[in-house]
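Every protein chain of the complex appears in place save one, which is left out.
So, chain A:
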Amino acid sequence: MTASPSLVARTGSLFHRYANPGRFLRLAARLQPWLTGLALLFTFAGLGWGLFFAPADWQQGDSVRIMYVHVPTAILASSGYAALALCGLLSLVWRHPLADLAAVEIGPVGACITAVCLATGSLWGKPMWGTWWVWDARLTSVLVLFFLYLGHIALIRAFDDPQRGYRAAAILALAGAVDLPIIKFSVQWWNTLHQPDSITLTGAPTMSSSMLWPLGLSMLGISLGFAAIVIARLRAAVMESRVRSLLSNPRRRGDAA
């Protein structure tokens, strides 16, 4: 009688089905044009609508238009780190070969997105709050997220043996994920200057549909753009890894054809 495979083993096998670099490259090459095209379409539509056609806010005036960049980047900053933590889990538990490369490539893109989120928040804060920055719980926890990204980028490249860097960075990514619920609930747990969420999963949105539609479009477009850039970088990383492997072992060149 054979024992049934454990849940961990079955989940690992599911993930490993998509871990083959050749299979990934073929799938990613097919997805790339669609992701890029849809990202451009939705981003231009959303940001163009938000910038030129959406109404100004009765309190904030036209500075509310910064929201169409700030909110998608804020959501992506957290989602990108969640993806980094997932890569860390896949790397530590299942030794997924693509998870480490994905973590290397997601880090810099996530850090850039978080920097845009902080900068656009600051550009909104100056005319609205009268200051570029306050040590508010939401702002501070997002700044911590930015430093976590920077730490991850530095740590994953810090060792001569890449495997050691991958392990250390995976642990940092998993430990740093504790910041994500703090960011999400900071406006409820503490009395913050930052406004509470206008869109929640459980309640009706607290903004007009004339603002919600362009926001939804720009959110979709920017998220697809993030995915397109990460996939392009990951494809390049897989190919670069293959090039390094061929150069270090010329006998394998014959197998590659």
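FYI, contacts are C-beta pairs under 8 Å (C-beta built on N, C-alpha and C of every residue); 3 or more make two chains touch, one makes a residue touch a chain; residues count from 1.
In the analysis below, contacts and distances are computed from a predicted model.
The chain not displayed here is annotated in its UniProt record as "Heme exporter protein D", chosen from "FAD binding domain-containing protein", "Amino acid/amide ABC transporter membrane protein 2, HAAT family", "Heme exporter protein D" or "Spermidine/putrescine transport system permease protein".
Touching the chain that is not shown, out of A:119, A:143, A:171 or A:207: A:119 (per the contact rule at the top). Touching the missing chain, out of A:56, A:154 or A:178, is residue A:56.
Screening A:95, A:184 or A:242 against the full complex identifies A:242 as the residue touching the chain left out.
Of the listed residues A:107, A:165 or A:225, the one in contact with the hidden chain in the full complex is A:225. Where chain A meets the missing chain, the touching residues are 43, 47, 51, 56, 61-63, 65-66, 69-70, 73, 109, 112, 115-116, 119-120, 123-124, 126-127, 225, 229, 232-233, 235-236, 239-240, 242-243, 246-247, 250-251, 253-257.
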